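Starting off with a structure, shown below.
A single protein chain has been omitted; all remaining protein chains appear in their positions.
What follows is subunit A.
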Amino acid sequence: MTAAPGTARTTRLDVGVRTAMQALSAAAKKGTSRTKSGGGLVPDEVYERAAKHFDEGRLAHLIGLITAINGWNRLMVSRRIPAGGTEW
């Protein structure tokens, strides 16, 4: 089935996905950069620098937060949601 590009770009998120993403973000924020996707890995010095400033529980949540915003970025960029847009 073909979706017209103009309408497909504003495809709304399934309510279940949206709710789950919000729950994930909320969960990650309880603990509280720049992230590059693809390639790289996370160097020891970067990880250890963070580990010096956050205890394990806070670090686990910080990683959750970074991952959650990476998720939101992908959901918005892939569907080209306009800046300031209220429909997503």
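The definition used in the following text is that contacts are C-beta pairs under 8 Å (C-beta built on N, C-alpha and C of every residue); 3 or more make two chains touch, one makes a residue touch a chain; residues count from 1.
Operating definition for what follows: contacts and distances are computed from a predicted model.
Not shown: a single chain whose UniProt protein name, out of "ABC transporter ATP-binding protein", "Rieske 2Fe-2S domain-containing protein", "Aspartyl/glutamyl-tRNA(Asn/Gln) amidotransferase subunit B" or "Alkyl hydroperoxide reductase AhpD", is "Alkyl hydroperoxide reductase AhpD". Mapped onto subunit A, the footprint of the missing chain covers residues 1-3, 5, 7-9, 11-14, 16-17, 19-21, 23-24, 26-28, 30-31, 35-42, 47, 56-57, 59-61, 63-64, 66-68, 70-71, 73-75, 77-80.
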